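Note that this complex is displayed minus one protein chain, with the remaining chains in position.
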Amino acid sequence: MLDLSVFNDLSLFANEIWIARYALLRGLGVTLSISALAIVAGSVLGVGVALGLVYGPRVVRATIRVYVDIVRGTPVLVLVLASYYIFSTVGLDLGPFQAGVLALAVFCSSHVGEIVRGALQAIPPGQTEAAKAIGLTFGQTFSSVLWPQALRQILPTWVNTAAEMVKASTLLSVIGVAELLLRTQEIISRNFLSLHFYFLAGFLYFLINFGIERLGKYVERKTAVPS
Amino acid sequence: MRASFRAGVIALASSLLLSGAALAQDAGGTLDKVLARGHLIVGTGSTNAPWHFKGADDTLQGFDVDMGHIIAKALFNDPNKVEYVNQSSDARIPNITTGKVDITCQFMTVTGARAQQVAFTIPYYREGVGLMLKAGGSYKDFAALKAAGSKVTVAVLQNVYAEAMVHAALPEAKVDQYDSQDLVYQALNSGRADAVATDQSSIAWFMTQNAGRYVDAGYGWSPQTYACAVKRGDQDWLNFVNTALHEAMTGVEFDTYAKSYKTWFGKDLPPPQIGFPVEFK
Partner (left out) sequence: MGYTLNFSAVWRSFDLLLGGLLLSLELAAAALALGAVIGLAVAFALAGGPAPLRRVAGAYVTLIRNLPILVLILFTYFALPQLGVRIDKIQSFVLTLAVYSGAYLAEVFRAGLLSVPRGVKEAGLAIGLTPMQIRTSLVLPLMLRNVLPSLSSTLISLFKDTSLAAAIAVPELTFEARKINVETFRVIEVWMVTSALYVVTCAVLAALMRALERRLAIPK
């Protein structure tokens, strides 16, 4: 006789997914919006960090270096808790969503900062000198000579960082942000199908990140220098 | 030069802290603040049945959640004028001390160390620890677990006293601590653990939801008191909340409390005796 009990289990699982469909979709929406906000804000901040690290005066360089090293050496969970609680000790009360986005954006900025710094420093200094020789201002040099080259080089690593942000957004469940993982845990606490729903969540995260990776590859091909 | 710079930073930071504290005091007591705001803010979790969890319709429910409704009804004569702030167990005390919630009701065990940081209300439940086993597993009951000595592994929710708590009942058992209740149950399911030691109310709920698959080992110990908690130093607010909870357990709101008790713990409560106040018996 075949043991069909595993199939009973699967139909139970399918039924539970159907009951929880809105909760799961809402969680997915929160995860996507947190990640998108953190990636955009973190990238803008990160470019600023890189500019400071490469072209800033000594004091600025040293300050930003300390910022980047501290943020990169701290587990994201700790950054999340810090941004939720430390600000409220000085009277600035951030909600869990805002505090979470802030923590992830700060984390993202330190990584993007390092990536962009590496890319900018890899451009031969001769180019800046040549740009100066033909009379370009620093702003012009940066936007039309340095930045396009740096952008092409940082793209693969930047896509990795974006995927890391999606994964790191799971940590916001600790401060009560109802993202996909917390939604999953809520569902599990009702129906106790832990493994099933953790794997469903894993699969959804995989889909998001796989999408990001494909998108990155596509942009990379589009922006590649034709050889 | 450097020393004076540091002194400046400290002065700046402490003046920020002080101005924060001053703002808090200007706002008056919590009771007035809540009444002016028009709704109560309660901190609780969302992942522990039957205390605080999401139903199939995605609404927050459970015994802790009902305590919030009872206090809201006392404040506004409307049990729904309450906002629940979702928080992990780790966040219970910080969310009170940093003013993110008016009160926390989240199966919080009263201990001396915690009472130094927050003010506890009167208790609303007394919990004990029990042991749950897999039906048809290698151990049948508490006696079998005890006889197996150090061969038994017990899964338990993370706690400083978790090891001592298990060893009070099973002195030789190995103890594995997990950071969430579902992982504790998962440890039993996957055979990582032979038994689960957790709150008797949680065991009862879990066994009702999974009828026939688990058995209670039939041994209970380690009493603990559950109470809500508020910020220290606001006696007026603490008195109000105490009154609301007290009347729910002994007075005009008894039916609400008893109905909630029946829903989440499956037992009928005898009504408080009429006549001489039960408190002084």
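Think of it as A and B in the order they're written, each chain with its own count starting at 1.
The rule we apply is simple: contacts are C-beta pairs under 8 Å (C-beta built on N, C-alpha and C of every residue); 3 or more make two chains touch, one makes a residue touch a chain.
Remember, predicted model here, so these are calculated numbers, not experimental data.
**Student:** Give the residue, chosen from A:Arg21, A:Lys132 or A:Lys167, that touches the chain omitted from the document.
**Tutor:** A:Lys167
**Student:** Of B:Leu183, B:Ala244 or B:Ala258, which sits in contact with the chain we cannot see?
**Tutor:** From the options B:Leu183, B:Ala244 or B:Ala258, the contact with the absent chain belongs to B:Leu183.
**Student:** If the hidden chain were put back, which residues of chain B would touch it?
**Tutor:** Touching the chain left out of view, chain B contributes residues 17-18, 20-21, 23-24, 89-94, 97-99, 111, 113-114, 117-118, 158-161, 176-180, 183, 186-187, 189-192.
**Student:** What residue numbers in chain A mark contact with the hidden partner chain?
**Tutor:** Residues 69-70, 72-75, 77-78, 81-82, 85-86, 88-89, 91, 160, 163, 167, 170, 194-195, 198-199, 201-202, 205-206, 209-210, 213 of chain A touch the chain that is not shown.
Note that in this section only the chains that are shown with their structure count from here on.
**Student:** Could you tell me the distance, in whole angstrom, between the mean C-alpha positions of chain A and chain B?
**Tutor:** Inter-chain centre distance comes to 34 Å.
**Student:** Where on chain B is chain A touching in the complex?
**Tutor:** 13, 16-17, 19-20, 23, 46-49, 53-56, 58, 85-88, 90-91, 94, 98-100, 180-183, 185-186, 189, 206, 209-210
**Student:** Mind listing the chain A positions that touch chain B in their complex?
**Tutor:** Touch list, chain A to chain B: 19-20, 22-23, 85, 88-91, 93, 96, 173-178, 182, 185-192, 194-195.
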